[in-house]
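All protein chains but one are shown at their positions in the complex.
And now, subunit A:
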Amino acid sequence: MFWNKEIETLPKEKLKELQLERLKKVVKYAYEHVSYYRKKFEEAGLKPEDIKTLEDIRFIPFTSKADLREVYPFGMFAVPLSEIVEIHSSSGTTGKPVVIGYTKEDIEVWKEVMARSLTMIGVTKDDIIQVAYGYGLFTGGLGFHYGALAIGATIVPTSAGNTRRQIELMRDFGTTVLACTPSYALYLAEYAQDEMGIDPRTLKLRVGSFGAEMWTEEMRKEIERRFGIKAYNVYGLTEIIGPGVAHECPAQEGLHIWEDHFYAEIIDPETGEPLPEGERGELVLTTLTKKGVPMLRFRTRDITAFVSRTCPCGRTFIRIERIRGRTDDMIKVRGVMLFPYQIEKAILEVQGIEPHYQIILTRPHYLDEIEVQIEMSKEVFSDEVRKIEELRRKIEKRIEETVGIRVKVTLVEPKSLPRSEGKAKRVIDKRGLS
């Protein structure tokens, strides 16, 4: 089902034309209305009219979360506050929050992309949608609210929390669509079953749209199994618009980015250079139509890749893979990107218990090497060298299968790895030092 079939199936060439036209406009608009951009352009020796093709976007300096914090609260606003109709904010654990203002037009764009997202997974005006994302400064609740409002579905704005009532309302109102974080969805299923004796499969739920945190394919299967529904992935971030930047279609093989409003690039997070299609890297987004806070080349720090295959659903808009990780956690070794959680998972699979481990990167002979130090535990310790060696090699093999690189596993004594504030420091990069 399409909300806006003409746009959603626009031929690629036409889409690119539209994007270029909008990109030129937004660059000029940002340059003229936001001093932050004007300053950045001047530093880079760039003029808005230098952007002549879509590829020229690479000349525009990146915008980072830190940049946005620095101009707290309204430094990125391109319009006077009187034109702003709503404000959202994402609070970081450190530093000042990021503040984003929406004009009336921006809210219309938000409605549009969320309406497309929900319609794509079959939501209609006959549905009852329970929005269990938080309502407030966080964009989750209101983003879904606006999309459902545009469609005309019946909204049950429960916001997050109060689990018992969420389930009672689901049962009593006959909720058909659930929107919340995937971990909360699993918690709801568990709570219904264990605390209320309600089999989640007996609820009228049909589909769910889940996001705002990283989750896995295994979690999807679990949610689908427990509720007997189809579970879809939604992507968005406050800096860009909130939920609705991208959403999965029924093919469940990646999320379509609403490219007429958001221009996506995938870059090497270290060099900032664009990566060939299909390679994993950091997602960089540019808003093509936003008026309140236009965002040029925002570094999301989310790791994903473009899915280049044509989608069976008929949409021409490019898809991205589900988010694989954050650049903050990423390690790049011999050109391969990997994440500590992949290594942790591999160790857990072999030894059956949560490991205390540390990843040490060195470059002894111009070639990166990874050593994974794992604390020996009572559960796996043996009095036989052979058995410990076997375990060590098994872990090495499993990690290699998972991340595609040979690593050296060393077993160390318990509590010998440093811990800071109860949380272990996972990666020690000594490559710069040697």
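Methods note: a residue touches a chain if its C-beta (ideal position, glycine included) is under 8 Å from a C-beta of that chain, and two chains touch if they have at least 3 such contacts; residues count from 1.
One rule holds in what follows: contacts and distances are computed from a predicted model.
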| item | value |
| --- | --- |
| UniProt protein name of the chain not shown, from "Sn-glycerol-3-phosphate ABC transporter ATP-binding protein UgpC", "Dipeptide transport system permease protein DppB", "Oxidoreductase" or "Acetolactate synthase" | "Acetolactate synthase" |
| Omitted-chain contact residue, chosen from A:1, A:18, A:376 or A:427 | A:376 |
| Touch residues of subunit A, complete complex, unshown partner | 376-378, 381-386, 388-389, 410-416 |
